[in-house]
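One protein chain omitted, others in place.
Moving on to chain A:
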Amino acid sequence: MRNYHGGVILAIDSSAGASVAVLDAGGVRAQWRTAETTTHAEVLAEAVALTMRDAEATGAGLRGVVVGVGPGPFTGLRVGLALAQSLAEVWGVALYGVCSLDSLAQRAVNQPAESGTSASGEFLVASDARRREVYWARYRADAHGFAELLEGPRVSAATELPELPVVGVGASLYPQDLTARGAAESHWLPDAVELGQLAQRQLGQIPEPQRSGEPTAAAAGTGLREPLPLYLRESDAKVPAQMRAKQAS
């Protein structure tokens, strides 16, 4: 994190399992995670309290709060975003979104594959989107050891993905359609530690924002996103026939 000039960051992800990390320029001060997917509303706030305590960090002393914006199951995803919004609002610090799939991409870059690399160095991250589909994005490692997003995130059937090595649970869910980069990598879940690291890198390249709680314009396009969920799908509610008839008339 050569360009990063300090400041403590709280990172939260609830896009699959849930995780919390507090990082500073020196690395990870404290971290917490669970693979449970249905307890976010209960456990995440307490986990933030514990992790902040372990890290001996104060909210008002943070450089910012970073939150994974998915894609992922909507209900759990919103739990993390709602929590992060409130924390940043009360503490008066900036809130940044990072695509949760970027976490796996960064881990893949941090831990180069022993086999299964593509000639281009490109690879895919694929996570479970349920309904026989995956959330996915295409990446490569840049010259500085960071994952660079090339395409996505999208949601589609596993059969529709480009033919590249895959990390993330998508590879273990659809082994007939996807080529795993490695066996262990097919069980990776997004994690707040890497989201925090990616955000630190971006924040090192942009000036400290006014403490207005809004990301600066420079943040856009550099991996930091608006702290809004990447749903990628509309609500699947269908307009009832009676209402359609009325709206057509």
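Operating definition for what follows: a contact is a pair of C-beta atoms (placed from the backbone, for glycine too) under 8 Å apart; a residue touches a chain by one contact, two chains touch by 3 or more; residues count from 1.
We adopt the following convention: contacts and distances are computed from a predicted model.
**Q** Could you check which of "Hydantoinase B/oxoprolinase family protein", "Heme exporter protein C", "tRNA N6-adenosine threonylcarbamoyltransferase" or "ABC transporter permease" matches the UniProt name for the chain that's left out?
**A** When "Hydantoinase B/oxoprolinase family protein", "Heme exporter protein C", "tRNA N6-adenosine threonylcarbamoyltransferase" or "ABC transporter permease" are compared with UniProt, the left-out chain turns out to be "tRNA N6-adenosine threonylcarbamoyltransferase".
**Q** Can you tell me which of A:90, A:157 or A:184 touches the chain that was removed from the display?
**A** Hidden-chain contact among the options goes to A:90.
**Q** Consider the whole complex, including the chain that is not shown, and state which of A:9, A:79 or A:158 touches that chain.
**A** Per the contact definition at the top, the residue touching the missing chain is A:79.
**Q** Could you pull out which residues of chain A are in touch with the chain that's been left out?
**A** 40-46, 48-49, 59, 74-75, 78-87, 89-91, 228-229, 231, 235-240, 242-243, 245-247
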